[in-house]
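Here the complex is missing a single protein chain, while all its other protein chains stay put.
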Amino acid sequence: MSIDKNQVKKVAKLSRISLDDSKLESLSKDLDSILNFVEQLNKLDTKKTEPLTSIVDKTLEPRSDKINDGKIKDQILKNSPDKNEEFFIVPKVIE
Amino acid sequence: MEKEKFDYYIKTEKNSWEVVIGLEVHAQVISESKLFSGSSTKFGAKPNTQVSLVDSAFPGMLPVINQYCIEQAVKTGLGLNAKINLHSIFDRKNYFYADLPAGYQISQYKNPIVGEGLVTLDMPYGSKKIGIERLHLEQDAGKSIHDLSPDNTFVDLNRSGVALMEIVSKPDLRSPSEVNSYVKKLRTIMRYLGTCDGNMQEGSLRADVNVSIRKKGEKKFGTRCEIKNVNSIKFMEMAIDSEAKRQVELLESGKTIEQETRLFDTKKNETRSMRSKEEAHDYRYFPDPDLLPLELKQSFVDNLKKKLPELPDQKKDRFIKKFKLTPYESNVLVSEIDISKYFEEVIKNADIKLAKNWIIVELFAVLNEKNLDIKDSPVSPKNLASLVNAISSGEISGKIAKKVFEIMVETGEEPSKIIKEKGLKQQSDPKELEKIVIKVLGDNSDKVSEYKSGKEKLYGFFVGEIMKASSGKANPKLVNDILKEKLKK
Partner (left out) sequence: MSDLNKKSLSEIVNLIKTKKISSLEITNHFIKNIEKGKKLNSFITTCFEESVKNAKNFDSKKNFDGLLSGVPLAVKDLFCTKNVKTTAGSKILENFIPTYESTVTNNLWSEGAILLGKLNCDEFAMGSSNETSYFGKTINPVGKDLVPGGSSGGSASALAANLTPATIGTDTGGSIRQPASFTGTVGLKPTYGLCSRWGIVAFASSLDQAGPMTKNVEDCALLLEAMSGYDQKDSTSINKKKENYSKNLSENIKGLKIGIPKEYRVENMPKEIDNLWKKGIDILKKSGAQIVDIVLPHTKYALPTYYIVAPAEASSNLARYDGVKYGYRSKKGKNLIEMYENTRGEGFGDEVKRRILIGTYVLSSGYYDAYYLKAQKVRKLIKNDFDECFKNVDAILTPSTPSSAFRIGEKTNDPISMYLNDIFTVPINLAGIPAISIPAGQDDQGHPLGLQLISKALDEQKILNIAFAMEKNIAFKQSLNRWWE
C-alpha cells in the first residue's frame, strides 16, 4: 500500500486542512514513506491477538448525576474569535 | 370484531410494492446533568449558559461518565426485552460541524450497551413483533441557528453533551401506521420507565427513518434511503409515504435508487437529497482513549430489573385478566402511565365497568376538547369515583350524571356537593312519586282512557311526562312500578 497525491488531497479534505499545491508533492512523499515504515507491522501474524482496549488496569468509574458545572457563559465565549453576548458566530453553514 | 387485514402496498398499474422501514430513534435520556459533564440538561435556558469547558471541548478537557445515564440505558434495554451487554465501549465518531465542538461525538459503535430486543405492537390486524437491533448511548450536539443573520451561523452549545439513547430497529416495519404505533410504543415504554419524556416539540424524541421498497412477495431488500432527523410522528408518516412513492416512481421508470441521506421538507411534503453533507462521509470511529471500557456487573443489571415498574404489556394483560377489560379498552388505558394510574385510582372504590366507560368516553372527550393531559384533568380520580358510585347506588341517573359531570369539569367540585346544591338527587320516595303519577294521569285523563282501550304506545308518553314533572330526577324503576300499578286500575 502507498498513498498518492489524490489520496492525500482526499485525506486533507476529510481533515479539514487546506494544502498548498506547492507542498503537495513533498508532503505526499513524506506520508508515503511514513506509511511504508509503519507497514512493517504486516510481517507480524496477529490473527490470534486481541487488540489492546485499555492501557490502565481499571474500568470506567462513573460520577453521580449532579449539576455542578455550566453557568460560565462568559468563560466559554471569552476566547472565541467571533462571538456576541450569547453565541459563537461562524461563517454561514451551507446545507 | 372481524380483524382487518394489513394492506399498505403502493399499487401501480404494473405492481404492488411493499415498503420496508427501519428506525433509528434518538431519545433524550432523563437526567439532571449531561452524559460526560456536570452541566444541566434543562430545556429552554438562555444560549450557552448550560455549557461546561468539557461540553465546549476546551484543550485538555476530559469526559467523565454519568452513572445515572448508564442506569437509564440499561432500564430502557430491559424495557425493550433486550440483551444487556456487560461489556461496552465508547467510540469517537469524527466529523466537523459548527455545533460539534470537539470535532467528534462520543458514541458507541461496535460494542453498544444494549443488544437485540423486541417490541410488540397492537395493530388492527393483530399483534406484530418488531425487532430491536441495539441501543447505545451517545452525546447530543449543540444547535446551529442559521436565520439570525444573512452571513453567519450562530452556535448555542446548551444541548452539547446531553445524553441520548439511539434505539435502532430491525427493518421490520411495513407501513406509516406501524411506524406510528412503534414510536408511540417506544415512547410509552420509556415514559413508564422514566428514561425519556418523549417530548417531541422539545426534540427529546426524533428519528432517522430508513425506507426501501420491494415488490410484494420478494425476499431481497431494496436500496434504502435514510431520512434524517424527523421530529414528529406525523412527519415520519408523511415522509415515509412520499419517499416510498418517489422510489416506486424511480424504479418503475427504469432508474435506480442511490443509497443516500435525505431530508424531509415538511412544507413541500417531499424528501430531498442532502448531498452537500454526504461528501466524504467517513466517521473514522475508534475507541475513545479518554474513556475506558464500561463493565457492568450482572448484579447491577439484576437489581435494576427487580426495581423495574410494571410495563405497558404486563399492565395490559393484568387489566384484561383482573378487570375483564377488552384488549382495546386495556390498550387505551395503558397507553400512558398517567392514564393507567388514574384508572386504577378511580376503581379502588368504584364499579369497574362504569368507571372505565366514564374514563374512555366522557373524560377523554373532555381532555381532548380542552387539550389537557390526564394529569391536569379538572375531574380528580376521587371525584370521578364518587360520581360513579352515585350512579351505581341509584342516587342519580346516568342522564343526571352527565349533567353533574359537566359541572365537575367546569368547577372541579365534588359530585355530592353539586348534586346537593343543584337538588339533582334522584326522587326515590314512593309516596312522592305516587303523587306525581296521580297528578300526571289526572291531567291526561283522555289519554288514560285511550290507553286503557288498547293504545298501549301511550305508556312512554306517561313516563316522559312524569320525568318532566320531576325535572328528570324521578327514579325510573319506581316510576315504572307505580305507573303500571295505577294504569291497571
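In order of appearance the chains are A and B, and numbering begins at 1 in each one.
Here, a residue touches a chain if its C-beta (ideal position, glycine included) is under 8 Å from a C-beta of that chain, and two chains touch if they have at least 3 such contacts.
In this text the structure is predicted, and so the values were computed from the model without any measurement.
Novice: So which of B:Leu121, B:Leu135, B:Val155 or B:Val334 would be touching the chain we can't see?
Specialist: Here the residue in touch with the unshown chain is B:Val155.
Novice: Since one chain isn't shown, list which residues of chain B touch it in the complete complex.
Specialist: Output for chain B: 53, 56-65, 92, 94, 96, 98, 101-104, 153, 155, 282, 284-286, 289-292.
Novice: Which positions on chain A touch the chain that was left off?
Specialist: 1, 3, 7-8, 11-20, 23, 27, 30-31, 33-35, 37-42, 44, 46, 49-58, 60-61, 63, 72, 75-76, 78-82, 88, 90-94
By our rule, only the chains that are shown with their structure count from here on.
Novice: How many angstrom lie between the centres of chain A and chain B, each centre taken as the mean Cα position?
Specialist: A distance of 41 Å separates the two centres.
Novice: Which bits of chain B are touching chain A when the two form their complex?
Specialist: That would be residues 31-33, 37-40, 46-56, 64-70, 89, 96-98, 144-146, 148-157, 274, 276-277, 280, 282, 284, 287, 291-295 of chain B.
Novice: Okay, in this complex, where on chain A does chain B touch?
Specialist: 10, 13-14, 16, 53-54, 56, 58-73, 75-77, 82, 84, 86-95
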